[in-house]
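Just one protein chain is left out here, and the rest sit where they should.
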């Protein structure tokens, strides 16, 4: 059973997740059977920051199900420029549309939207916080190319500290007896709470500092970008930058069954020469993402599948995260989950000392 | 019978108006019956200034009738940036589309467009001049929530001097034995010509300066924004600003059957705490607007309903209104309605002394 809204991939049970991946597979096998599945339905894509790729993926998914789309991709063209708040926009658009995909740089924006929406909300990215349909895309890709999610050895390379897609993928794959190989500079390895999750689920992990060491070990290599400014100094960047770039030479060290994923867009971290290697499947991954979104939309429009999003308790506190949606949208009810000496903001997951 | 184009709500007879409101009601009751009513038809939304709300409302209306949409919402992205005139744009787009909704800051733009269009034009706002589909939205809302337009006591609050939606709603409601309560600062009350219309139609009106006095009298409260710069001085603004803000305390003075409308977007003139009051129906109003537009599109595409827009006579005069469409589009025929010692511009209704 799905929650009414998809804000965080953790909202899904494993059984929900299997159901979505299974339907994505069936749609890919027989797309013609699903043309018309969303006839007379409208998807609104409210993109407060541009992300052509993600927006097109949602739009294509809806159109290939026989539905229609409305929306915007430019806040300067929207009523937002006239100072309209989240609540009013969502109240009204959820009266026009049957389902909404929302992207906004404020953390917790999609969850706040779910409070006021008359239709299901899909979180299409809320700043650096959550981006569940990217993880669904990754999982669909693994399922389609590996046939089974269990027991894979997965290398994660790049900025593992700040990469939200990396964290989300690790958390989910911990349900499937994965082994993880974490490839990054020591400064950019995964946060402690992710290590705790791997430990708790009994999934072993190794930390390495070069791709060369990792390549022979992997069933899957998940590449991400390291931004120049993440390195400790310009000198360190110059010294390290090529260590985390995938090229033909490093690919030669990988197994025959290796699959290379990347959430795209890439910049320099994968050389174009790798594109012709059959193990490079990042372009296919984008297409699997369309099937994942088709499946998700069908699930969310099925009224049987609707469950409320969970909120904690009201507190007189104020979230301290400067990127939290509550900073701008002052009327939002102040709710937190109590966690000992901390309050965890229900919107952005920011932690505030009591 | 409708005119071919909807430029001004005055183009509609009362019988036209009833027919549109009636169909809006039927569509809302049985939307499935009307899916397909505009199949194979295309609506172009030409928005020379951004208005996401209005544009989405038109797009959704057309999509829910089984039609399709094209258009733009950003003049910088359009051929207009290359210097194309109104005539050429309309000539061509009216060859692509079956019906056009046009919004432009120049007063009289939509009427000028009607001269060159091969398909019906809907005025979706021409500067501060006319915005007939907002009034249709308001009327549909009143009809749906009150069941009858006759004999209502309607409060209008805010900037009644400059608010085009206020003027248009008063003019139309004068046909329905309304009583009006005008709530504003003395500087921002309705213009004399609107008072003349109320007098001529025998509709009584009262002018009040506070919401508190008005609340107990009203069947309907139509809230609008007062822009800070409309007050006579910053000191006056500080003193008055809260008088015209609707909050829980003022709502408590209202009747049980009161309905609060607002054309949206709001800024500060209605406190979010009012949203949860069942008498606040401004979010529903936006949805009624979609049904109003669905009904309007069906009527306008029905070829039986097409009548020409009225124009006056050619004069060698030039309209003096700096915001008139004739200032920029020099090739437009110069036509006016003779009104004693005045010429009234057929595009913008601006008055020029002879």
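Order of writing sets the labels: A and B. Residues in every chain begin at 1.
What we mean here is this: a contact is a pair of C-beta atoms (placed from the backbone, for glycine too) under 8 Å apart; a residue touches a chain by one contact, two chains touch by 3 or more.
Quantities reported herein were computed from a predicted structural model and do not represent experimental measurements.
K.L.:
Where the complex has a chain not shown, which of A:200, A:252, A:267 or A:353 is the residue touching it?
P.N.:
Here the residue in touch with the unshown chain is A:267.
K.L.:
Which listed residue, B:33, B:88 or B:338, touches the chain dropped from view?
P.N.:
The one listed residue touching the chain not shown is B:88.
K.L.:
Among A:37, A:56 or A:115, which one touches the chain that has been omitted from the display?
P.N.:
A:56
K.L.:
With respect to the chain omitted from the figure, which of A:4, A:41 or A:64 is a touching residue?
P.N.:
Counting the whole complex, the residue in contact with the absent chain is A:64.
K.L.:
Any idea which of A:73, A:207 or A:349 touches the chain not displayed?
P.N.:
Considering the complete complex, A:73 is the one touching the chain left out.
K.L.:
Using the document's contact rule, name the residues of chain B that touch the chain not shown here.
P.N.:
Counting over the whole complex, chain B touches the hidden chain at residues 40, 42, 44, 68, 70-72, 74, 76-84, 87-88, 91-93, 95-97, 331.
K.L.:
Considering the entire assembly, which residues of chain A contact the chain that has been omitted?
P.N.:
On the chain A side, contact with the omitted chain comes from 32, 35, 50-53, 56-57, 59-60, 63-64, 73-74, 264-267, 272, 275, 283-284, 286-287, 290.
By definition in this document, only the chains that are shown with their structure count from here on.
K.L.:
Could you put a whole-Å number on the gap between the CA centroids of chain A and chain B?
P.N.:
Result: the chain centres lie 42 Å from each other.
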